[in-house]
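First, the structure itself, so that you have it in front of you.
Note that one protein chain of the assembly has been removed; the remaining protein chains are unaltered in position.
== chain A ==
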């Protein structure tokens, strides 16, 4: 169900990083992450004057649209950034194969990590295989600006280790029910960006987006939330902008040679 825009604005149920603004009648409620403000300390590099790629984790429950979002970001950013992707499937190379089939990135820019029945272990407790994959990409491709790491579909408790990624996006979908943000969990509450995907399905599953907006604002405080339909927006414009905001200024980025992870 589309939320009533008047109720939306009346309750102020969503936050704007850059202050409130009007929404069109048919617009989905959303918050505006400010691409100009990076809340994190700059990346340290073992060698002064060089940088390693920014690593962004994309997690969330099974089927919420993580791979579709990775594909969208590749479409949006593939031409402007030196980009690579690591996927963590539960038991196949399905996600990597999807990206290849859709031609969003050449094969040599995609690595699939095998996770031994435990996708959350590979992104949180024992990140070695993922670090090896990132290192392999840097060795074979040279300097990179951005590495996207997709987690295997898991549950609401699965988040990335800060040893593996610099920032993380948590993707849930409206088809899982509008209760998901209320349930919370570390992914919903602490991810740097929460993406509520498949808003096009909301009327079909009776999900109330204004409830989801209110609950995620309550759970997440000042952290941004984006409502998205990858069917309607195949380049995930707002998420791509948020990612752009994470990267150092372009001149720095083209600087020295890539640094290997230690």
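The working rule: contacts are C-beta pairs under 8 Å (C-beta built on N, C-alpha and C of every residue); 3 or more make two chains touch, one makes a residue touch a chain; residues count from 1.
To be clear about the criterion, contacts and distances are computed from a predicted model.
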Candidate names "ABC transporter permease", "Heme exporter protein C", "Methylglutamate dehydrogenase subunit D" or "Urease accessory protein UreF"; UniProt protein name, chain not shown:
"Urease accessory protein UreF"
For the chain left out of this view, which of A:127, A:202 or A:240 touches it?
A:127
On chain A, residues whose C-beta touches the chain left out of the figure
90-92, 113-118, 121-122, 125-129, 131-132, 262
